[in-house]
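One protein chain is absent from this view; the other protein chains keep their places.
Right, subunit A next:
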Amino acid sequence: MKMKKFTKTHEWVEVEGKNATIGITAHAAEELGDVTFVELPEEGKEVKKGEALCAVESVKSASDVYSPVSGKVIEVNTELDASPEIINEDAEGKGWIVKLELSDESELDDLLTEEEYKNSL
């Protein structure tokens, strides 16, 4: 069963089994404006919850993307290299950034539900 959670720092994570797909929220993409560059992490990189996972640059600014959970990077969305604007078009779908192998599922409990996230905006 899929489960989708959100962070206060505007990331989303969708979990299926041990795999977590991560991106920035549609709201964050709109706030950033035209995304021009996504600095993707290396596959195999270990990240801790709350650490900077990668960076998304828009014409106007650079923003860190913080990992909602701890784990190991198992896949990156290389489509974003050629077409970073996918994030503006579909931030919570085709604009996903990385997939992690979760190391601690209990961390998901601290994250926001979609409703909680929307209320926080």
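Descriptive notes on the structure:
The rule we apply is simple: contacts are C-beta pairs under 8 Å (C-beta built on N, C-alpha and C of every residue); 3 or more make two chains touch, one makes a residue touch a chain; residues count from 1.
As a working rule, contacts and distances are computed from a predicted model.
A single chain of the complex does not appear, and UniProt lists its protein name as "Aminomethyltransferase", one of "MacB-like periplasmic core domain/FtsX-like permease family", "succinate dehydrogenase", "Glycolate oxidase iron-sulfur subunit" or "Aminomethyltransferase". Among the residues A:26, A:55, A:74 or A:112, only A:55 touches the chain that is left out of the figure.
Seen across the whole complex, the unshown chain contacts subunit A at 31, 33-34, 36-37, 39, 52, 55, 57-62, 64.
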